[in-house]
Structure formats: C-alpha cells, structure tokens
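With one protein chain withheld, the remaining protein chains of the complex are depicted in position.
We just call them A, B and C in the order they show up, numbering each chain from 1.
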Amino acid sequence: MNRMGHLTKSGKRRGAFSLFVSLLAMLSLLATSCGDDDDGGATEAPAPTAAPETTEAPAPTADPRGDPMGDGSLGIVEVEAGDAIQIRSLQAITGDVGAFGLPIDRAAYIAVDDYGQIKGFDVDLGASLDDLCSNDGGQAAAQIIVADEDVVGVLGTSCSGAAVAAAPLITNAGMVLISGGNTSPALTSDLAGNAGLNHSVGYYRTAHNDLYQGAAMAKFVFGELGFTTAAAIHDGDPYTQGLAQAFADAFEAEGGTVTGFSAINKDDTDMVPVLTEMATGTPEALFFPIFQPAGDFIADQAPGVSGLEDTVLLAADGLLNANYLPLPQTTGMYFSGPDQRFGENVNQSTGKTATDFTTAYDERYGEVPSSAFWAHGYDAAVLLLDAIDAASWVEDGTLMIDRQGVRDYLYGLRGYRGMIGTLNCDDFGDCGSSKITVVQNIGGEDNVEASLNNVVYSYEP
Amino acid sequence: MNTTLPPTTGPQPEAPRAAPRPAFTHDWRRIARMGSVAAFGQVFIALSNMPVRLDERLIVKPVLSLGYLVLLILPFAAGYRQGHQIKRENMPVCAPGPNEVVGGFLCGLITGGGLSLLAVLVTHFDLREPLVNWSPVLLDLLSFSNEMWFAVVIWLAIGAGMGAAGGVLRLLGPKSHRVVVTMALAVAGAAVLESLVVDVAEGLGLEPLTDRLYAPRGGVAWPSALGLAAVSGLLAVLGRGRFRQARVRHAQMEGAQRTRANLGLIIATAAVLIVLPLFAGKLTNELLANVGLFVLLALGLNVVVGLAGILDLGYVAFFAVGSYTAAVLTAATSPKIAPEMPWLVALIVVVIITGLVGLFIGAPVIRMRGDYLAIVTLGFGEIIRLLFLSDWLSGWFGGSQGITKIPGAGIFGITEVSGTDPRRVFYLVLAFCVVAIYISWRLERSRLGRAWMAVREDETVAEAMGINTVNVKLLAFVVGAVLGSFSGAIFAAKVGSVFPASFLILVSIVILVVVIFGGMGNIIGVIAGSAVLIGVLGGPKQPGLLAEFSEFKLLIYGALLIWMMLARPEGLIPSVRRTRELRQQEMAQDAWLRGQVDDDDAGGADGPRPAVQP
Amino acid sequence: MTDMQAAAGAAAAGVRQPLLETRRLSVDFGGLKALDDLDLEIYEGEIVSVIGPNGAGKTTLFNAITATVESSDGDIVFEGQSLLGLDPNRVTSSGIARTFQNVRLFANMSVLENVMVSQHCRTKQHAFGALLYTKAFRQEEAEIRQRAEEILGFFGTRLVGYRMDQPAFTLSYANRRRLEIARAMATQPKLILLDEPVAGMNPVESAELTGLIGRLRDEWGFAIVVIEHDMGVVREVSDRVVVLDHGVKIAEGDYADVANDPQVIEAYLGKGAGDP
Partner (left out) sequence: MSRRARSRKAPRTGVDWFLTFLRVAALTVVAVGLLAFIAQEISTDNPFARWANPDATGLTGAQFRGLIVSGIAQGAMYGLIALGYSMVYGVLGFINFAHGEVFMVGAMTGMITSNKLADAGYWESNFIGSLVLIVVVSVIVCSLTAVIMERVAYRPLRGSPRLIPLITSIGVSFFLQNASVVLLGPAAKAYPDVPDWLKSKHTFLGIEGARILVILVAAASMICLWYLVERTKSGRAMRAVAEDAEIAELMGIDVNRTIVKVFALGGAMAGMAGILWGILFRSVIHTTGFLPGIKAFSAAVVGGIGHLGGAMAGGLSIGVAESVGPLLILEPLGVSGVSQLRDAVAFAVLIGVLLLRPSGLFGERLPSEDRT
C-alpha cells in the first residue's frame, strides 16, 4: 500500500517519467495480487515465455540418458515437467494455395493427436503459421518460429519457394524442417549425389523429388504411350516450371523430342494463343503440370486448336483432385503424382491407415482433404515425433532433447513403414517413398475415387 | 443532411448549449438508415468469417475475443454516431441527454436485428453454396453454442446495449470521455501489442510482469485487464489532457523554440529506435525491419505522389529492379553476371540502374494526363515483373525459379547483414530510412521541391512560370525510384532469394494505401502509416502483430482506402499543405470568418496579426 | 538599365529593333482562325494595350506568344530569336512572363513560395546542392527569398508581413491579382503580358493597379502588354493601343487615334457591346 501512496502523491506532480515509473509499480503490484488466478490456464500449454530455456552447454556425459541419439553439438532443449514439447507447422493455409497447404497442416495436428505423448510429455503444435507460398512469407514466418528457442522442429513448408528462404533460418537455429509438400530438386539433390542449390542440412521431406516425377511421366509417355514428341506448359510457378522442365529433360534423355516449352500466367483464361504456340510443333502429348483454374481452360480449349485435336493431355498432382477430375473435358486425361494407393499401408508409429486418417479428417473438418499430399504431411509429422522420441531422455523429470540427435535419427532413417510407403532418408533429406504413379481419369462426378486408383503406370527408381 | 461529411478538424468552438432534446423525438429515418447500414455491415462481417477466425485471438481472457469485438463495435459506433448533431450556424447545440441514449438503443437494436435475422436464416436455409461461411460454425458463434432463439434474443440485447452505451458515451463530459477512451485504448493496445510487449519485456528482464499481464496462450488476463483499465483511467484523470495541451503548445511554437522542440523529439525518437532493438528479440526486430522496408518504399512513393502529385501505380517495379539488380550482382548463383560484387558496391550499380529504369519508364509517361499515367505505370510494373518471370530472360534472372543464395549485405567488412539476424537488418534499414528522410526533407525545402509543389498545384501555370515540368516530374520519378530501389536491395539481402511473386501489383497498392493512410506529402505521416498498417495488419507477404487478420488484410486495406478518402483524405498525420489543399473551401471560409482575409477597403495588411494560423 | 539606354539609342538612330515581333501570326482552331496574319511589334520600355471585343483573339495572342497554344503559321521573334517550337517554360526563361485572365495561383503554396517558385528559371542549384546543403545552395536560397520579399514589397504592405506565409487561397481577389503580377515579375522578364489585370476590381483598386503598371515599367524597366476592357485604364497606361477583331488587327496607334477610329467604333458598336 505504500507504493500506492507513492503513485497518488508524486505521480500527479512530476512529469512523464514518474508517471511511467508509477505505472510499472502499479502493474507489478497488480500482477502479484492476481497471481493466483492463473489456474484457468493450467490445462493449456504454457505461454512461450514461461517455457523452459535452451541450454547451450555441452551434453552431459550422463548415464540416465539411456541411449538417445546425438552428441549435443547443436544444443539440448529442456522441457520441464508439465510443459509441452514445442513443434510448429508452417504451411500455405490462406488464399488460393490454401487448398494445397491446408490438408498438410491439418494432417500435422491429426498426427500429433494420434501419436500421443512422448515419454510422458505433451507435444504442442501452437498456432499454424502461414508461409503464403512465397519466399518472403516463408522467411517472415520462420523468423517468428526461431524467435522461440524451445521449438525443436518445424513441419513445412508447402511451397518450395517458401522453403528456400525458411530452411536456412530454421536449420541455423538448430531446428529441423520436414516438408510434406516441397518437391524442388534444389532443396535436396539432383539424385546423382550433388547437393541442390538451396540444400540445408537439417531439411527433410517426405514428398518426392520432382526429378522422379518428371522421369516417371517421361518414361510413361515415351515407353508406354510410345510417343516421340511432346510439349510442356507451366504457369510461372517455381513448382510447375521445375516439374515441366524435369519432364522435358527426362523426355529428351529418353530419346524423345520436346516440340514446345512455354508458359502462361496464372490469371490467363484464353489459352488459344499458348495452345497455338504448342500446336505449331504438333506434339503427340501435352504436359501441363499446373493448377486450377488455368488447368480447366487448357483442357477445355486444347481440342479446339488446330493441330492439337488428337494430342493426349497430361497433367500432374496439382490437378489431381476432386474438383478437376469430374470436369467433362478432363475425361481420359493422364495425371502423374505420388502413389496414392495407400491401401492398407500402416504408419508403423501410430498404427493408422489412410482410411483412418480420412475418417478422422472428415470428423474434424467436415470435408475430404483437398490435395494429394496430406499423407506425406502425416508421415512427416510422425517422423518428427519419432525423431524427438529417439533423441530425448528424461532427467530429473525434465525432458532433454538433443537437437543433433533429431537430425541423426532422420538421416539414419531406413525402411520406415509410413502411410505413403517405405521411407528411406538419403544424405540430402529426401525421405519420400518416391513412388510415382500415372492414373487415367475415368470421368464423371462419381468416379473420382475410382480414377485416383486407376493406375496405368507406376514408377519407382 | 450529408452524413458522410467528416467532422471538421481542430477544436470546435464552444457553442452555446441548449437544453437536451426530449427523449423520444427522433429523426426516425436517420435512425433506421444508420441502424440498417450497420446491420448490413454486421451481417457482412459475420458472413466474411471474420468473427470465427478472430475468435482465436483473445483480447481479454476469457471474456472477450477479437472476433466478438468486431461484432460489438458496429452497434456501438452506430449508437454513438446517431447522437451526433449536425451543427449549423446560429443553431444552438442541444446538450446530450436521454434522447441520445434512446436513439442509440434503437439504432443498436436494429443493428443487432441483422445478426438475429442471420441466425434465423442460417438455421432454416442452407446457403453454403455459394456463401462459404454460411455454416453451423457461424450459428454456433452467434448463439454462444445455444439454440437459435438464444442467438436472436442475445443479439438484439447486445445490439441495443451497445447502441445505448454508444449513446451514453455522448453524455459524458470531455473529461470522462477521455478517461473511457484511454481505458479502452490501453486494454486494446496491450492486447494488440502482446507479442511485441512480451518480446521486449523478455529482453529487459521483465517477464514476471508480462506473465501476469497476459494469460497463457495470449490475451490480457481479465484481472490484469481490469487493473490496466484502472491504471490508465487514473492516468487519464491525473494527466488532465496534458498530452493534448503539449501538442497544442507544440503546434503554436515558432522559430527557434520549435526547432528546439523538434530536435528534442527527433533525438528522443532516434534514441528509442537505436536502443530498443538491443533489448528486443527476433520477433520485434523482424517486425521493425519489415516496417522499415515499407517506410523506405513509402517515402519513395511519397516523393512521387505526395510531393509531385504523380500517381504511380507501378511503383513496385523499382522495388523489383532494386532487388533483382542487387541479387544478380551479389549472388554467386546468379546466371550471366560473373564477378560477385560486395553489396555496397552493388548498391551503387543498383542506384544507377534503377535511375535509368526510372528515366526509361518516366519519359514516355510523364506528359500523360494524371489518370492515364496511373494505368500506364501500372502496366509498366506488370511488364517488368513479367520480364523477370519470363522463360525468355531466365538466363539472366532465373525466371520462375528466381535467384537464390543471395549473400547478406556486407558493410565495409565490419558486419554482414542477412535475414538470420533481423536486428542488423533493422539497423541497416534504419540507416537507409534516415538517408531517405533526409533526402525527401531537404528536397522538399529546395528549389526543386517548390517546383514539384507547383507542378502538383497547376501544371500549366508551372510551365508558364518557367518550370520545365517534364524534367522536374521526371526527376521526382527518378528520386522515387532510387529510394524504392534501396528497399529492394535490402530486401534481397534480407530474404536471401528473389522470386517474381514478391513483386505483384498488390505491393504497389499496399504502398499507396500506406502513403494515403499516413498522410500524403508528410514524412512523419508516412512513417506512422507504415508502422500502423504494416506493423499491426502486415504487408503483402509480411505478417503483422495481428496475424489473425492476414486473411482479411486486403479487405481492410480496401475499406480503409475508401474510408480515408471519404472521411479524412489528408491522412492520419496530414501535412499542413495537404490539409489546405483538400479542405480549401472550408478553410477559406473559416479564415474569412476569423477575419484573416484582408479586406482591401480597410487598407493593407499592417493591422494586428491574427492569433491563430490555419 | 543599360539595355534600355542602348535600345533608346538604337531607336534614336532610327534602327529601332522591336523587343517582340509577331510576323503574320495565325492560330487555327480546327478551321476557326483565332488569329489571322497578325503583325505586331513591341519595343522595349513600352506599354501596349490590346483591346477588342470578346472573342477577338486577345488571350489567344498571349497563349500563342507563350506557346500555350501552337501557332499554325507565321513567326514570333523575341530579341531577334524565333520563339516558335519552344516549350512554354523556355519562352518564359527567354524573358516573357504572363498573368492569367482567371487568376491561377498555386493556391496551397504560401504567398512567398508562389514568388520563390517563379524564380525557378533564373536559378541553378540542383538536387545535389540541396542534399549536400552547400554554401552555394544556401546562398541561392537566401537570394531567392530576398528577391521574393523585394518583389512583394513593391506592392506596398499588401503582400508582406504575416501574409507572406499564408497560403495563396486565403488572399482577397485583388491581392490574388497582385500576387499574379508579383509572380510574373519574379521570372525576371523583359516583357510582361498582363491579361485583364484589373478585371473584377473596384475603382479604388483598379486606380492603384493602374499606377502600379506604370511603375512596373518605370522602376523595373519591363515592356508591358496589357489586355484590358476598362478603357479608363487603357487610356491611363498605354503608350500605344492595338485593336483586334476576329483575330485581325483593325487599328493601332495612341489612345486618342484608336478611340476615334471608325473601324474600331464599328467593331464595338457592331457587336452592340461596350462603348469605346
């Protein structure tokens, strides 16, 4: 009460400074008096500030560790009893790319629930962050994540462009980044043992490398369909451009001729010019690994362009969804994408199948996943949790997580049975099953599921 | 009659107050109109999913979330607004009384009725196609997880209550008014600035304080909210409007005194900006760096739009050219250009190239009529982005794969500024902001600055007065371009990669909103505009403090732009000159009334100097 | 004013060179001849009034001289140099300043700034000087300001004092006209074109301004061309009067000659307007 008196007496007279001091005094007074009212939040995870500190001290040579992985070289995260292990999800969740990132984001939450506690500690995903499918968005979000030094790992990103900027930040902070949606070769390797341009140690992904998909499509077109000419169109997105390029390169490597390689803009609707440009080479197949709505227009307008009447249309996973397949103009089209015949694949850590997942998803969100990579997202999340489990030990009721151990576990991953198939991580973080399939669309509203399973070609490196 | 007319700025002369109006004589049509407009707004907000999304953001835990707050504000505002009396000459202003409260009540009732009706409709019809947010979740929110009838009753009640509260606010004297507003602002401010406050408090070792202030997982804990309100209320009482007094005093200062006061303010601000980042964590610094980048861009656009009056909608082109030039010159991975330059050396080239691009774009457009110019610059902005994106030039700029692995900005070998350390980025941005501020400040007060203003005022006359308008405008274009390119060069070093997707038209528009919102032609205003908009709402690809708003950011930007133009075209912090321009008629009239306009029959101007300057 | 003396000397020698000369000047507005083969000479230190009924092409003449409209034929020669093809700002910097019939000030700039900005073409300091805040820059700013104050001082107390810092739109109508003239003076011309300088003024004000026009020539040495409807003013100030009708010069001479010219009387009376 003494301080209260101070406030009323002198706060009045002296200038702004004393007011400020009094304000602080008052606040702390208040804070102490209301200290007991916090129990409402007891069941919830603690605020970041209340969470434990990271010790940069060398790993203890202790025995209570059991045999967790890691040498402590990247520091240890300590999680005190009652606190939760902090991981984050960084996906494209708003705007038109939201349809792609949102299922991956939600998969992480489902996976964390399925997994349960790690050594008696809860796992907290926090609020989802948005990578806005861009490098600057990814960087800004990554900065928010690394500001919290308790975060062990991050699930994301959806878009390769975001990973380019986010991965260095996150991996430099000792965290790992595991993506279920990136496919750019630059983030991992060219599959010939050379690190990609944007490869960071501590970056992993369960999605396939574009080079596989490009090769798969090329082999299908050249080998299965027996075509020697093909053209490709992308829409200026790093992903679609990369995939179209991968296809073109692989197709030429197979011995075919790429008669046209061009691009549209995402907002274009009138595709006659670009299709005419392609038609000048009279390709037997036209590959456009792009998104909606531009994909609708290409499929719709292509048969009307002189020179493309009989060209076979091919697309990729960006269009392999429940909105596109029922469109009448897409009947008979071929689509490459990750093998979606998850069938009875069981994630070895949670014991869940794809059917379990979609049921849970529908229960929670009242819809079916709107993109192809949800299972990759699920496996990515489970991998992170497994890695934390493998790299942690309990000491005096505190969970110690060795950051290097998390990486060691992931780099050493072999023969892991995930929802998407068997996962093996290579030295550059490519962990995906790399199984690519080509399906043919049966057509019609009711045949989406059947079309997804109508595999006409499958490829495994 | 015209309700869209803004209240005039500045202190209102104290009009004689007549007795309160009777409680039940109202302009019923006005109440009905305002109520239904507000109701329409309510329904729009509800259907936009804003309340549901923002419900995650707690203001006062567990009582109030931002989601509900946005629903409460409209009936309150409608209630308050309807109590506004249109002032006419020689018409006494009635003292507020029960009339205002009853009017507010009715207004709020109608407003709340909108949501009640919505609750009924949502229950009985399924419009999920096409309205995506027409869902049980919405009903759940509206009915506080109860039956539909509960929603109907509760929203009528809430609406009426908030409306009446708005009316009551009219009853309060200026003092209580101030106290209430201060309290509300304090709590809302504490909630909005949460992550910032926590971050800085951590740096200062004040976590115990913030741990008490904020509930776990966000929001001001309700006891703290009460405390905060009490403290701020008390401060408002104790302060007795000193802040306003100080402001008025400052406005009246002149000459050396004013310079001194300004210098003091500048030094204080500089000290805060230099010291604060040292204590703040990555979060705050990242935010500050982002705000700083936009301040730089906005300062550049301000020269073009604010000073020279050229509406450049393709301003992002210069940001892009700055980024790409810096990237191509400094990144080892960039195609074509082999020798990697240090960032500072590259910066010189960046300035030269952007200047040239400014000339190249400026020359064809500069003679065009203002609005043609706007569209053509927009076209140029798009062309430039498309060229960076194109496969054709991908050998130079990487096409859609962009340029990655851009090294940080090395400063004389002393330090390297890259995205991993936002604090350094902020200091670098700060340094460039100071340069930009200096440039715009000096130029504004030079021969060139006067010529810009003349061109903005009347191009034909400026030309007739011997000003080469083409050159002068072109120079404004180039200066703006160069300032924008600074931001681009820092951006490239900060993010470490450039992709064409960072340079959409959207960015131009956001920068324009920032400039307009802050106050065209005014450096302080532009800075304040960036801080508020980019800092709180976020930039095109940058999250702000209220990350929950990210989905609605652009909608709010659009609404803000319209509202600003209608209600306060001079911006948040207007430049004196700009205010004059936009309110010329009003001010001329005022000046006349105050006897400031010379009456030629009465002789020259050597009479006593009028007390107040416009 | 050695120039003037030189000119006077030249005049005395009988080889008097006009300051401004239009040769068969024509301005065509889509078939409508606003000016038709107009020959006009203005000599140094001379005040010439241009009168004529509405639509006679007086303002068009000013616009053509200052390059605000393009002349379709003929030539305009100023100090021996053709002005054709110059931009308006170049015309101004070559030494011709003007005012506008419907006062066009930079309404939101202060009175002082209005005059300062009009010295643009006589000053040199560029952006770098301002940025580096060089001595030359400061010196020039001070000079600009001083000259502006000096010019404003020419109008007595009307435009000085606190009023210098007020925005131009707060000025009274008469003062706006004065400021326009001040602005024209600030471009340091040899020739000033005044477009109806006393229009809308009361008799006291217009008498005052009439005096000012004379002083402009006497004290500052400007040659002046005035478009004016007020015949009292015309009589007062003019050394010479030129009468236009339908873009054609119908009379020229001193006031008395012109006022009694039957063609002029017809032009006015034929229109049924005004009384010369």
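Keep this in mind: contacts are C-beta pairs under 8 Å (C-beta built on N, C-alpha and C of every residue); 3 or more make two chains touch, one makes a residue touch a chain.
Note that the coordinates shown come from a computational prediction; the quantities given were computed from them, not determined experimentally.
Check B:32, B:226 or B:368 against the missing chain and you find that the one touching it is B:368.
Checked against the full complex, the candidates A:297, A:335 or A:459 give a single residue touching the omitted chain, namely A:297. For the chain missing from the display, the contacting residue among A:190, A:252, A:277 or A:356 is A:277, taking the whole complex into account. For the options A:175, A:207, A:246 or A:264, the residue in contact with the chain missing from this view is A:264. Within the entire complex, the positions of subunit B that touch the omitted partner chain are 2, 4-5, 44, 47-50, 129-133, 305, 309, 311, 313, 359, 363-364, 366-372, 374-376, 378-380, 382-383, 386-387, 389-392, 459-460, 463, 468, 470-471, 474, 509, 512-513, 516, 551-552, 554-555, 557-562, 564-566, 569, 581-582. Residues 94-96, 98-99, 236, 261-265, 267-270, 272-274, 276-277, 279-281, 292-293, 296-297, 300, 304-307, 323, 327-328 of subunit A touch the missing chain (whole complex, contact as defined above).
One rule holds for everything that comes next: only the chains that are shown with their structure count from here on.
Viewed as a network of touching protein chains, the structure reduces to a simple linear path.
The geometric centre of subunit A is 34 Å away from that of subunit B, both derived from CA atoms.
Residues of subunit A in contact with two or more other chains: none.
Annotation for subunit C: no residues touch two or more other chains.
Listing the residues of subunit B that touch subunit C in their complex gives 438-439, 442-443, 445-451, 453-454, 457-458, 460-470, 475, 479, 577, 580-581, 584, 587-588, 591, 596-601, 604-606, 609-610, 613-614. Within the complex formed with subunit B, the residues of subunit A that make contact are 11-12, 19, 23-24, 26-28, 30-32, 34-35, 37-38, 40-41, 44-50, 94, 127, 129-130, 132-137, 139-141, 143-144, 146-147, 161, 164-165, 168-169, 172, 186, 197-198, 234, 236-238, 240-242, 261-263, 265. Across the interface of their complex, subunit A is touched by residues 56, 61-62, 198-199, 202, 207-218, 221, 223-224, 227-228, 231, 235, 238-239, 281-283, 286, 290, 333, 386, 389-391, 399-402, 404-405, 419-420, 422, 491, 494-502, 541-543, 547, 550-551 of subunit B.
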